[in-house]
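Missing here: one protein chain of the complex. Every other protein chain is in place.
Labels run A, B and C following the written order; every chain starts at residue 1.
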Amino acid sequence: MDAPRFEPADAAYEQRVRASFGRQAAMATIGATLAEVEPGRVVIELPWQQALTQQHGFLHAGMVATALDSACGYAGFSLMQPDAAVLTIEFKINLLAPAQGQRFRMEGLVIKPGRTITVTEGRAYALDGGREKLVATMGATLMAVAGRGIQH
Amino acid sequence: MDAPRFEPADAAYEQRVRASFGRQAAMATIGATLAEVEPGRVVIELPWQQALTQQHGFLHAGMVATALDSACGYAGFSLMQPDAAVLTIEFKINLLAPAQGQRFRMEGLVIKPGRTITVTEGRAYALDGGREKLVATMGATLMAVAGRGIQH
Amino acid sequence: MDAPRFEPADAAYEQRVRASFGRQAAMATIGATLAEVEPGRVVIELPWQQALTQQHGFLHAGMVATALDSACGYAGFSLMQPDAAVLTIEFKINLLAPAQGQRFRMEGLVIKPGRTITVTEGRAYALDGGREKLVATMGATLMAVAGRGIQH
Partner (left out) sequence: MDAPRFEPADAAYEQRVRASFGRQAAMATIGATLAEVEPGRVVIELPWQQALTQQHGFLHAGMVATALDSACGYAGFSLMQPDAAVLTIEFKINLLAPAQGQRFRMEGLVIKPGRTITVTEGRAYALDGGREKLVATMGATLMAVAGRGIQH
């Protein structure tokens, strides 16, 4: 994907993203780590684990979605005001191929930032024996919620 | 949702759904159980657990999607031929309210069955202190894959 | 679909919906009329016409989407404050069957109204030789924009 360059509204955006990510217990449960944090772009990585599989031994589509949703959400969050919380309004995911591999890399990118609504896209790649393969694409719509005292 | 009534192609549909569900390690990980299995309709339930939360302590949207995707997938699978496997092509989820509660109920319904493509819809409800609240809706498109020796 | 009952914020909701619909030149172009307007529910009808077809002589999916988007948008608009304008943030449509028929009926329903975000669902039916058939489903997310002097 083409990655538009954005100016963060908050110089401490990376620290804010990492702190919020650290509070997502679901990320620890799936073994996900924050690999890259840039203004409007976040990469999350996770290893395959049996506990996350569907009936054929591949990563469950919902687990792919879980990591992609966080990648998209934090890509949007990186551009928001310091006091904003981020909510996912909706996302759509296309499963292009079985999520088969030893590791997975989820990239979230902001397509259009906004005061209230931010639109993002995600790509999920499987790393299987040295080869990287696109296995899913996501489109996610986020909302910034400000001044409500919600800790993000 | 209005639940259209369908005739299963396979009298052993429930056994087939339960066997496949039992092979989804992700379902055990999130503590999900198969509450109801009818032709074209499946209900999955799970309790809240800290391990599945996002940064505000609610169920992570991806975990809601994981259970809803399985509910929709098995609703479709219940109407397929005995030798068919089911793949999710894509799904979209709308998060209507924070997934806050002690238990969650995910309902998947077939809207339009088909030889190759099946279209389903899902509803996620949070049970919070005796009240049930609609927290998410899903639309999922499935594909039946037959005769490839894939175990579902 | 189950139609939740809603209280309109504006007693003149129907007049407001009809006035805005009358300003949508696209509705006149596709021959669409407002058949029903209730709080949170709008039905739009249109006849088949050659000018709206795709390569097989059926209604073009985009034309089905055009009428469904307006049905969903006005269903949401009917519940908004008198000074609000409505924007479609996104919609998804599933095409279940060819849009083949003499007339079409598009129903838009509010699933979850909100101060800022409203979530709706749509159903498109084809009337073909006396039989009515579900040909498409839509999920649309709307945003209320207030106090900006936009006429809706």
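The rule is short, and it goes like this: a residue touches a chain if its C-beta (ideal position, glycine included) is under 8 Å from a C-beta of that chain, and two chains touch if they have at least 3 such contacts.
Since the structure is predicted, the reported quantities are computational estimates derived from the model, not experimental observations.
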Option from A:17, A:46, A:106 or A:119 whose C-beta touches the chain left out: A:119
Selected residue (touches chain absent from view) among C:90, C:107 or C:121: C:90
Contacting the left-out chain in the complete assembly, out of B:16, B:41 or B:92: B:92
Where the unshown chain meets chain B, residue by residue: 89-90, 92, 116-117, 139, 141, 143
Residues in chain A touching the chain absent from view: 1-2, 92, 94, 96-97, 111-112, 119, 121, 134, 137, 139, 141
Interface with the undisplayed chain - residues on chain C: 20-21, 23-26, 28-29, 50-56, 60-63, 65-70, 85, 87-95, 150-152
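The criterion applied here is as follows: only the chains that are shown with their structure count from here on.
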Taking each chain's C-alpha mean as its centre, the one farthest from chain C: A
Separation of mean Cα positions, chain B and chain A [Å, integer]: 23
Per-residue overlap in chain A, given as positions that touch at least 2 other chains: 89-90, 92
